[in-house]
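Showing subunit A:
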Amino acid sequence: MLWTVLGLFGLAAVSPWATRRLGDAAGWVLALGPAAVFVYWLVNWPAVAAGELNQTLPWAESLGVELAFRGDGLAGAMSLLVSGIGALIVVYAGGYLRGNPRLGLFFAYLFVFMGAMLGMVVSDHLIALFVFWEMTSVSSYLLIGFNHGKPDNRDAALKALLVTGGGGLALLAGLVLLGSIGVSLGLLLNEALRVSVLVEHAGAIQGHALFPAMLVLVLIGCFTKSAQFPFHFWLPAAMAGPTPVSAYLHSATMVKAGVFLLARLHPALAGGTLWVAVVTTVGAVTMLLGAVMAVGQRDLKGILAYTTISVLGTLVMLLGLGTDTAIKAMVAFLFAHGLYKAALFMVAGNVDHETGTRDVMALGGLRSLMPLTAAAGLVAALSMAGAPPMFGYVSKKVMLEAQVGAPTLAWLLTAAAVVANLCMVGAALLLALRPFWGAYREPPRKPHEAPRSMTFGPLLLAALGLLVGLLPGGFNATLGGAMASSIRGEPLAMKLKLMFGLDAKSLLIVALSFGALGLGYVLYRRLRGGPEFPAGLQGLGRYGPDRGYGRAMAGLMGLAKWQTRVVQSGYLRRYVLLVVGVVALAAGPLAVAAVRGGGAATIAGPLRVHEVVLALLVMAGAVYGVMARSRLAAVIGIGGSGIGLAVIFAVYGAVDLAITQLMVETLVVVILVLVLLRLPGAVRASGRLARGRDLLVAAAGGSVVTLLVLASATVELPAAVSSYYLNTASPAAFGRNVVNVILVDFRALDTLGEIVVVAVAGVGVASLVWRGAGRRARPGIEDPQRSGEAV
Partner candidate 1 sequence: MKMFLTNLLLALAWMAMMGSTSWTQFVMGFAVAYLALAWLGAITGNSAKNGYVRKLPAAIGFGLFIFYELVLANLRVAYDVVTPGPNRSPAVIGVPLDAETDVEITLLANLITLTPGTLSLELSEDRRTLYVHAMFADDPAEFRRDIKDGFERRVLELLR
Partner candidate 2 sequence: MTLADHPWALASAYVLLGVLGVGMLCAAVRLVKGPSLPDRVVALDLLVVAAAAVVGMLAWVYGQPALVDLAVLLALTVFIGTVALAWYLERARP
């Protein structure tokens, strides 16, 4: 299984090069990759059915992450869907983007996306699954923004990435929580996120205190990815991508990722009230909303996008219900949708490609010019509408069955499903009838039938939809049953059939089905002339979460600007003030406590006049340095203070120190004087209030240091290190000046570092003051005012 994923990534890496070599045939040839994956799953289906297809590789063991693959029914079915439709999409894209110099790049993105999708569906370890999950987000970002010349496309791509990425973060948090729940249940780190292990501990997990938080986070992840209300708004915007992308995104894969994960986690997490309530509600709302919004669209891809949202809502709702019928319905619906929606997107793409417009109102009568496309569109649309004998009809039937049999609020759910279906019918007819039948309207470009590469896919998919509808038994026995069992967590037989029984429930369902079809047709009649009637519905989109997204972005910008203004004001003095304030506030109370704690300190010994005078001088010099009007006077004051300090050192037996301090001070004064000479004039002082505040904060900072110094005397420990120096310097290090011996021998490494500092300071000053050194710099490269000046 690993190789199927890696193979696609490898294909991604070579496809830009391969596309250039293969020319027009590239699509057909490269499609062999996903086709091979498709074949792999077909060939291995017995193993899948037997649950024997497992593979575990070490990955990030330290974090308990393994590349654990499990080819169960769900994985196998999804893989077949992904790789099968994927192969068709590759073929289709080869035609759709023929001659586009970036076709190779497109294939690369597509294969990354496909590989990630395949990796995701087969992952048993949730972190590995998440890795692939995020890869789909990123590759879809690149795909949506493929035509990035237009700002709208870029915005749409970003919106998709931010919403799904944000959801991904929630999901990650949820998974991390789930992992820690697992560990707290006694699982090993690497097992705690293995779905196959978690399933066995479902009860314990759901009883854990962190379960609700975890569940909500995971659901947010799934809902954003699967465009559930209120996160659905990114999906219509993502129509911007080239059509093959939309097809792939919507039908098979990315948006189904969320549904897939819900299905994957269903055995472990589902069943509780929270799950049922949240998932069912969100799903139902999304189903209704998507369907209603769909009929308000004029853009082919817009209609498709909203109907997709509706279907996703349906799938989620079914998973929320979680009854056996609901799961069967979900499986059927998922596949049916995969087939017809991909076909319809390709059909829409063909229309767009050939006519240059996607506005349904601008199209009409294309049937004769594009017969194959029209045929595929019609069949697929019928499946979408749920008309017999299509796969769509079969799945709709079982869906309604699930609604009717819902444990609570069955009537409400059923009503919602019927309304949604009715809108779907309208939308389907709008898609398939309006452009092809009726009077011919002159589109922007003269249309003719799309090339074979672009009709092959939709025809095949539409035909499959019809085939499964007619003969659902094969599906029941293979894909459907295996997938449903995986979701259920125990064997579950699929029993889809075209015909219906004659019991009351079956009759009700059939009645509802056909009723929806009929009402849908009525709706279509209203819509055909132009969708004025649902124009009001557009408001739902405009004032809904999308607007919230815009507001959030603007708010974020405002907040960021405010923060920058407040925190990063550019006033150095304010920075210093804040830093010192932090020191005073954070360390001040602790320093006070430190002085009061511990033993009595001997801090007030006998005073000597000259020492007191020296200390006063040091302080006076410093204070004068602060008060002096003239900067030179300040230098003199501080210089005096430094020299006083030198003498204080001398008083306490530190001659070397005193000498050094003295000479350094002198040199510093010389340097400061040199600096001062060419310094521009000083600015006026700040206001009294500011000065008072600064003084207060500075004094608080100073007091902290004073307190710390005093506090150091509260602890009495032997000075063993010093004794060692005093006793060892002369006999072992052959020097009688112990301080110097420390500097050049005991702690010579300090001194080495120190002279490096001095040397660098010298180099630095030289580099600052040498104006001449750059004269011979190469022209063009020399850029003294480096970037980052403006704004």
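Keep in mind that, in the parts below, a residue touches a chain if its C-beta (ideal position, glycine included) is under 8 Å from a C-beta of that chain, and two chains touch if they have at least 3 such contacts; residues count from 1.
Regarding selection, all candidates are chains of the complex that A comes from, given by their letters.
Since this is a predicted model, take the numbers as computed values, not measurements.
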Complex member in contact with subunit A (any copy), out of 1 or 2: 2
Subunit A residues touching candidate 2 - in the complex, by the definition given at the top: 608-610, 612-614, 616-617, 620-621, 624, 630, 632-633, 636-637, 639-640, 643-644, 646-647, 650-651, 653, 655, 658-659, 662-663, 666, 669-670, 673-674, 676-677
